[in-house]
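Note that one protein chain of the assembly has been removed; the remaining protein chains are unaltered in position.
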Amino acid sequence: MSILIDSGAKVLVQGITGRQGGFHTKLMMEYGTDVAGGVTPGKGGEWFEGKPVFDTMRAAVETTNADVSLVTVPARFAADAVMEAADAGIRLIICLTEHIPVADMMKVLAFCRRRGARLIGPNCPGLMTPGQAKVGIIPAMVAEPGNIGVVSKSGTLTYEVGFAMKNQGIGISTIVGIGGDPVIGTTFVDVLEMFENDPETEKVALLGEIGGSAEIAAADFIKNAMTKPVAAFVAGRSAPPGKRMGHAGAIVDGGEGSAEEKIQALEAAGARVAANPEEIPGLLA
Amino acid sequence: MSILIDSGAKVLVQGITGRQGGFHTKLMMEYGTDVAGGVTPGKGGEWFEGKPVFDTMRAAVETTNADVSLVTVPARFAADAVMEAADAGIRLIICLTEHIPVADMMKVLAFCRRRGARLIGPNCPGLMTPGQAKVGIIPAMVAEPGNIGVVSKSGTLTYEVGFAMKNQGIGISTIVGIGGDPVIGTTFVDVLEMFENDPETEKVALLGEIGGSAEIAAADFIKNAMTKPVAAFVAGRSAPPGKRMGHAGAIVDGGEGSAEEKIQALEAAGARVAANPEEIPGLLA
Amino acid sequence: MKLHEYQSKFLFRDYGIPIPQGKVATTAEDAFEIASELGGLVVVKAQVRVGGRGKAGGVKVARDAEEARRYADQILGMEIKGLRVEKVLVDPGADIKQEIYLAITNDRGAGMPLIMASMEGGMDIEELNRERPGAIIREHVEPILGLQNYQMTYIASAMGLPRARWRDFGTVLAGLYECYLQSDAELAEINPLVITGEGALLAVDGKVIIDDNALFRQPALVEDHDTSDEQESERLAREAGITYIKLDGQIGCMVNGAGLAMTTMDMTKLYGDDDGIGPANFLDIGGGATPEQVAAALRIILSDANVKCVLFNIFGGITRCDEVADGILTAYNEVKPAVPMIIRLQGTNAAEGNQIIDAAQIPNISSAETLTEAAQRAVAAVKQGA
Partner (left out) sequence: MKLHEYQSKFLFRDYGIPIPQGKVATTAEDAFEIASELGGLVVVKAQVRVGGRGKAGGVKVARDAEEARRYADQILGMEIKGLRVEKVLVDPGADIKQEIYLAITNDRGAGMPLIMASMEGGMDIEELNRERPGAIIREHVEPILGLQNYQMTYIASAMGLPRARWRDFGTVLAGLYECYLQSDAELAEINPLVITGEGALLAVDGKVIIDDNALFRQPALVEDHDTSDEQESERLAREAGITYIKLDGQIGCMVNGAGLAMTTMDMTKLYGDDDGIGPANFLDIGGGATPEQVAAALRIILSDANVKCVLFNIFGGITRCDEVADGILTAYNEVKPAVPMIIRLQGTNAAEGNQIIDAAQIPNISSAETLTEAAQRAVAAVKQGA
């Protein structure tokens, strides 16, 4: 099968009538994702690409029984949108929106946990289970179905690695883009655990980067709880300390979060760490 | 046995060096309650009646492994004290303090639920399992051990009924004073459920009053889930609507919360409702 | 602490909620001045803190300032449900297209703030709730988290508010929640919240009740507390720090503990109702009342001319009945009431307490054993005196 989503996922798009929301809704539908409708407050009753638009998530969930939502609304409204989804009973919320203040995310995360909703992101490209469904902006062309699980903090780097794998005939069970923000809903460890328990996943590719200690926690998990092989890459070996490298979370601060310590921890845990992401397919073959 | 507390309960008193806290600590110890110590910020390291005083609940719990706390601090500090107890891992918190703002209690209650702590009160006389332990201000003389569970919104009315039962040779398994505030940690239904599941409790006396709908919920529970007989009294039949009768919660408002509707509901549920609390022992005999 | 309509609305205004540009008058002349300033149709509204002002003739629409003066003159000094009208609010007439109900209250059972909203405003919410409960949208707010934007959208959408009003409604609701929160209100109600002919929202009537336990952190509200319509005896009790509520019966009750105080009232009614006899008041003297407080309480009870008998009911738990008996005698000697007094002491040192009372041999004081006996004897004393 896959983790988190499969062809049975029923998806609502929050901000479906927005530019980004609408564009990716079409691409998701083309890919075969079951988009049940969307929400734009004030536009309830309209239709978008043949799908109903609702004013509220509560109404949308009641009508469609959707269980997954994709948040594409601007940063100022995104925290509210995620909480609305969690409150409406959505089990899996994928938040693409970037530039959400960390203080808001900390509240949102506590709220989601209390409501039993899993949040992916924010500031992430979303999920794709090749051949079944995609929720987010990962391009269809970067992966074919297969047995490698991919989890990553980064967007285009993931596409790059997925595409390289595809070119070498290696397929993917699920790609999970967890995002590069400091506070995110789902961590490497969460996803590694799911892949470990997923019968369709044989090996895992982990794409990390500088900042924070999520890769160190991942290494601990790999060492203590994983039986499946892991190939990894950590971006930012050439990044200077104290400078934020694009992603809000990508900063080596007070000696914490350097690529070196992460690579060392991953290698010590038995992961095979590539110096060049183009080596990843080789490490998984 | 009993519900909520027995002779094994290890109790911390928050505000142990205060006038009220100190006075009742002595009475509880005389009764045989295992008071492990107390907390008064800034007085850590002192002793009270041979028991250690701590600065914080965290330190007190770490040192004593106490599982019950009694909050006796003034209203302005009580919400913080309850949260401190819940955060320190206390399983059962009894809050005597009256005049705590409802807004504070709503927050405290949400916090206690999240921490898995049960709160009794506020503005309640506490608990007593006759012959074993008492936590709170219920006078030792009002009850002997036995098989009647007593749950009540009120203090002196409970003593009155307990004393009347004692004079007729009827003993009590546990007395729970849940308090007369609008928002309280433990309701009639919670306590009825515990009595229903307690092998040492054979019958239950419920002492309610006007205001809110806790007695209606109790009636529903008695009807649907209780096998043990319940005798009840509801105070405030002569109270006019729109006037608050002493307890912050005792007000008939917008036609809701009258004694008549509560009595009707309890009778319809099969409870025997006394018109005079001095009839209660007779209804339980 | 219940606020007057005018106070509630002025408070709403502080939180960005639009209200009519009215003012308060204490004389008919003032009302004329305000109505003249406002021009056109005005509404003259009695400021008393009870429901049903309209039915009692306390709310009148005046076509001009002259008529406003006339109505104010009628309404000022009027008694509504026992309360004297000392102030009227003179509001400009509103062009009402739709009446909305909007309130935030504490939901006791859930332990959470509850928002109630309905397009069928104007009428009594209890009445609406009985007749068409489905017309009321209910939404809880997580007390720690506070009101979220999506909840406002949900309420507006679920109640069927026209979309063009959503934004303004959100402003009003957010303001009302902030008002409820910052004022420690147990109720903050706008009824009706009006949609005017031009599509604006306007809080035409308002009701705010503040949590008495939170008054220590609401100095501004306490300072503005307007008790002009309060009963004299309740004012005295409030000033003495005693919880006293005047009732219609003949038996003055003095009890320790609120639940027992209600019960004592109930007992007098249980045994006296057939003869039209019942409690004259609720009074809880609490746990550690001093003789001075007992005396003050006694004076307040006796200030009610209906009182024909005083019933003391004390259950001594931590409190010792002998000390209470001493206190009662001290108070007696100070106040010297002429009416019969029944004293029932039970619990800790009850025997000693009763001995003290009996030993004093005061002709109009007698002690009783049980609550039942005490209540029955109080009823009998009233009947005898009648």
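Letters are used for the chains, namely A, B and C, taken in the order the chains are written, and counting of residues starts over at 1 for each.
Here, a contact is a pair of C-beta atoms (placed from the backbone, for glycine too) under 8 Å apart; a residue touches a chain by one contact, two chains touch by 3 or more.
Keep in mind the model is a prediction, meaning the values are calculated, not measured.
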| item | value |
| --- | --- |
| Omitted chain - touching chains that are shown | A, B, C |
| Touching residue (missing chain; options A:T33, A:S154 or A:T174) | A:S154 |
| Touch with the omitted chain, as defined above, among A:G8, A:G246 or A:G270 | A:G246 |
| Which of B:M83, B:L96 or B:A164 contacts the chain that the document leaves out | B:M83 |
| Where the missing chain touches chain C, by residue | 144-145 |
| Contacts of chain A with the absent chain, listed as residue ranges | 27, 75-76, 99-107, 109-111, 137-139, 141-142, 152-160, 163, 180, 182-183, 187, 207, 209-210, 212-214, 217, 233, 235-240, 242-250, 254-256, 259, 275-278 |
| Residues in chain B touching the chain absent from view | 41-42, 44, 55-59, 77, 80-81, 83-84, 87, 107, 111 |
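Note that only the chains that are shown with their structure count from here on.
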| item | value |
| --- | --- |
| Chain contact topology (line, ring, star, complete or other) | line |
| Leader among chain pairs (count of C-beta contacts) | B-C |
| Middle chain, criterion being Cα centroid separation | B |
| Chain whose average C-alpha position is farthest from chain B's own | A |
| Where chain B and chain C are represented by their mean Cα positions, the distance between them in whole Å | 27 |
| Cα-centroid distance, chain A relative to chain B, in whole angstrom | 49 |
| Centre-of-Cα separation between chain C and chain A, whole angstrom | 55 |
